[in-house]
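Removed from the display is one protein chain of the complex; every other protein chain stays in position.
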Amino acid sequence: MKRAVYPGSFDPVTYGHLDIIKRASTLVDELIVGVLVNPSKSPLFTLEERVDILRKVTADIPNVRVERFSGLLVNFVSEMGARIVVKGLRALSDFDIEFQMALMNRKLAESQETIFLMTSDKYAFLSSSMVKDIYRLGGKADCLVPPYVSERLQAKYANLQNQQQEEE
Amino acid sequence: MKRAVYPGSFDPVTYGHLDIIKRASTLVDELIVGVLVNPSKSPLFTLEERVDILRKVTADIPNVRVERFSGLLVNFVSEMGARIVVKGLRALSDFDIEFQMALMNRKLAESQETIFLMTSDKYAFLSSSMVKDIYRLGGKADCLVPPYVSERLQAKYANLQNQQQEEE
Amino acid sequence: MKRAVYPGSFDPVTYGHLDIIKRASTLVDELIVGVLVNPSKSPLFTLEERVDILRKVTADIPNVRVERFSGLLVNFVSEMGARIVVKGLRALSDFDIEFQMALMNRKLAESQETIFLMTSDKYAFLSSSMVKDIYRLGGKADCLVPPYVSERLQAKYANLQNQQQEEE
Amino acid sequence: MKRAVYPGSFDPVTYGHLDIIKRASTLVDELIVGVLVNPSKSPLFTLEERVDILRKVTADIPNVRVERFSGLLVNFVSEMGARIVVKGLRALSDFDIEFQMALMNRKLAESQETIFLMTSDKYAFLSSSMVKDIYRLGGKADCLVPPYVSERLQAKYANLQNQQQEEE
Amino acid sequence: MKRAVYPGSFDPVTYGHLDIIKRASTLVDELIVGVLVNPSKSPLFTLEERVDILRKVTADIPNVRVERFSGLLVNFVSEMGARIVVKGLRALSDFDIEFQMALMNRKLAESQETIFLMTSDKYAFLSSSMVKDIYRLGGKADCLVPPYVSERLQAKYANLQNQQQEEE
Partner (left out) sequence: MKRAVYPGSFDPVTYGHLDIIKRASTLVDELIVGVLVNPSKSPLFTLEERVDILRKVTADIPNVRVERFSGLLVNFVSEMGARIVVKGLRALSDFDIEFQMALMNRKLAESQETIFLMTSDKYAFLSSSMVKDIYRLGGKADCLVPPYVSERLQAKYANLQNQQQEEE
C-alpha cells in the first residue's frame, strides 16, 4: 500500500478521527486526509478552517497530507494516485451507510479498495455532531478533541452568539 | 433511587411515553419529566403546549413532575438533585443513538447513570413523528395517544390548515 | 392475491425498484405502483416527471399500473380495491423504519397486509439518493438505472446548473 | 399466488407461527405448512408429534395442509407445485439469517420467491425455544401457545422427568 | 428500588460484570447476584466455584449478596422479595436476545421490571467465553478479569491439561 485517502467532513476533527489517522499512517507510505467541500450541508467551520485545524493537529505525523476535495470520491482518489480508501468503523457507527457507500464506490471504480479500521473502543460513542452539541450548549469536552480544537470550538460559538445578539 | 429524570421532546406525548413514565414512577420516589426546549428543531407544539399536555395526562400519577429544560442534560439532572436518567427502549428504536448519548453523558458526568426500560411490545412501532404523520394526513389514532392528545392534534392541524388557506 | 400496491417516492426509479416491480408483478393479477406526492420533501423530479418516467420503464410489463397518491397509504390501498402492500427489503436498508411503518399501517387498517420481497443482491447498496449524488457530481451509473432514467438525470442536472449560472 | 409453502421446525407451533399461518392463508389459494425432518438437531417432539399438533391447531383453516419434508427446501417447494415461500419476520428475529437463506434459495431456484410477513407485535419476542424453556422449568404460558400445545408440553416434560428418575 | 437481582452464569465473572455490579449496587439497597445452575450447558467452573469466585471479588461491596438459583428467573426474583432485574448492555452484545428474554419475563410476571445498564465502553468487547478462549490457548488477560479470577483460570486449565495427558 503506497498511498491511501481518508475522506471526511472533519467538522471538526475529533480524537476518534486522529486515532484512525495514526493507525492508517503506519500502514501506508503516505496518507492523504481528504476534506470534503460538501456544498449541500452547512458546516460549522469553513473548508479553510477545517483544513487548517487538521494540518495543525496532524503536524507531527510526517507521512500525512491534508487536501480538500469536491466531486466524486473515486475521482479524487485516482487524481491523488492512490487506490485505497480508509474508513473508520465505530461499534456504534451507522455501518449500513458506510457499507453502501463503499459498494457504490466499487461499482464506480473497480480497481479501488476500501479498507475499514476499527476506532479505539474509547471513542466508540464519539461523533463530530455530538462534540458540537456539547460546545454549543456551553459544555467542554477535553477528552474528545485536542486542546487546539477545543479552543477553536469555544471561539466559534462565542462568535456566533455575539453575532446573534447584535442581530437582535 | 430517590429521584430520576426522563428527558424528551414529547411533541406530543404518546402512550409509549406514558408507559415508560408509569413504569419508572414505580421505581423511584420522584420522576421528573424533562421537556427539552430544543431551539434547533421546529416542533409542532410549543414548549408551553407540550408541558401543558404532559401535565394533563400525568395528573393522576402523584410522584411525577413535569419541567422544561435547555442546555446540557447532565446539568439539568444535577440541578434537579437527581443522578438517574431514564430512557425507553423500543425493539425498533435507534438503539445506537441512545447508547451513544448515554456514553457521552457518562463522560460529562461520571456520577450519573442512565437506566433503560423496555417499552411495552404494544408500542414497539410507535413514535411521535408517526403519530403526527397520521393526523397531518387526516387520520386518527386513538390507540396510540390519550384522548386529550388526540383532540389537541386535531385542533392543531385544523388550525394550521386554516392559516395556510388564509395565506393563499 | 388479486391486486397489490407498491408505494414509494421513485425520485427517480432505479434498477432496484424495477427488480421488485418485476418480482411482484408475477405474484399478483395487477400491481399498482403508487407514487407519493409527498409535499414535505423537495424531490428532484416533479410528481408528473416521476410518474412519466415510471410509465416509460414499466411499459413492457402488462399488469403494472402507475398512479399518484397523497394522504395515508392505507386509504390509497383501499381506494384501489387492494389489500396488499409490497415493500422491497435490501440487506442494507433501514429495516427498522420499514417495520415500524408496516406495523403502524396494520393498526390503521387491520385487513391490509404488507409483504416484503428481497431485492436482488446486485442492488443491496442501491438507493435513489446515492444515484442522485453520483449524477449531481458529474458521474454516470448505467448499471444502476435504465438508460432513459440516466438521460433524464443528466438533463435535469445540466438544467439545474444552467439555472444557477444565470442567477449568478 | 396459487400455492405457497411455510417451512419450519415447529417444535412446537406457537401463537406466533399461527399468526403467520392465518395471515398467509388469506393471501393464497392453498398454504402448505412444511415440517422439517431435520435429522441433525434433536427436537423435543418427534416429527409425527409436530405434524399431529400442527394439524390439530390448524384444523379450522380450510386451505391449510401440513406436510413433512427433508432435503433442500427448494426441491420440496417445487414438488408441491408451489413457487412461493412464506417466512415470518419478528422485530427481534435474526433477520440476517433469514435473508441469507432466502438469497441462497434464490441462487438454487431462480423462479421461486420468498415473501416475508410481519408477525403481530404481540409475538415479537416469542420463539419455540423460549416456550420450551418455560415449560421445562415448570412454568406455563397460555398466552404463547394454544391450550392443546400447552397440554402436550406439560405431558412431554412430565414424561421426560419420569424417565430420568427411573434411570437414576 | 429496595432490592434487585442481577442474574447470569458468571463462568467466570469478568471486569465487565463487576462494572455492572458496582453501578447497580449504588442504585439499590441490596443487589443479589443470582448465579444460574443451568444444567443444560457444561460450564468450565462448577456452581460452587462460580459462587465462591463471585463472593471473593465482590467482598468489598457491602450491599451485594451472591446466591445460586435454578428454575425460572421470575420465580427466583419473587422468592428474593425483589421486583427489579438488572441486565448489562454492551455496545456489541446480542441486544435482541436480551430484549426477548425481558419481554418474556414481563409476560410471566407483570409486576417485575427489567432495567438495563450500560457496561463501560472499556468492556464493550468483553465476554466470559472470549476470556476462556484466551486462557485455554495459554494466554493471559489481566486487563479483563481480576487477579484472583486470572489465577483460577490458569489453575483450571493447567488441571484440565494434566487430566487429558493422564487419560492418553
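By letter and in written order, the chains are A, B, C, D and E; residue numbering begins at 1 in each of them.
The definition used in the following text is that a residue touches a chain if its C-beta (ideal position, glycine included) is under 8 Å from a C-beta of that chain, and two chains touch if they have at least 3 such contacts.
Bear in mind the structure is a predicted one, so any value in this text is a computation, not a measurement.
Enquirer: Shown chains touched by the missing chain?
Expert: Computed over the complete complex, the missing chain touches A, C, D, E.
Enquirer: Would you indicate which residue among D:104, D:143 or D:160 is in contact with the undisplayed chain?
Expert: Only one listed residue reaches the unshown chain, and that is D:104.
Enquirer: Specify the residue from the set A:61, A:80 or A:118 that touches the hidden chain.
Expert: Per the contact definition at the top, the residue touching the missing chain is A:118.
Enquirer: Just name the one of E:4, E:89, E:124 or E:153 that touches the chain not displayed here.
Expert: Selected residue, touching the omitted chain: E:124.
Enquirer: In the full complex, which bits of subunit E touch the chain not displayed? Write them out.
Expert: Residues of subunit E in contact with the hidden chain: 92-94, 124-127, 130, 134, 137-139, 141, 143-144.
Enquirer: At which residues does subunit C meet the chain that is not included here?
Expert: Counting over the whole complex, subunit C touches the hidden chain at residues 91-92, 121-122, 124-125.
Enquirer: Please identify, in ascending order, the residues of subunit D that touch the omitted chain?
Expert: 70-72, 75, 96, 99-101, 103-104, 107-108
As a convention for this text, only the chains that are shown with their structure count from here on.
Enquirer: Fitting on CA atoms only, what is the rotation between the copies subunit C and subunit E? Please report it in degrees, nearest 5.
Expert: Value: 180 degrees, nearest 5.
Enquirer: Hey, how far is the Cα centre of subunit A from the one of subunit B, in Å?
Expert: Inter-chain centre distance comes to 33 Å.
Enquirer: Would you mind listing the residues of subunit A that make contact with two or more other chains?
Expert: 92, 124-125
Enquirer: What are all the chain pairs that meet the touch criterion?
Expert: Here the touching pairs of chains are A-B, A-C, A-E, B-C, B-D, B-E, C-D, D-E.
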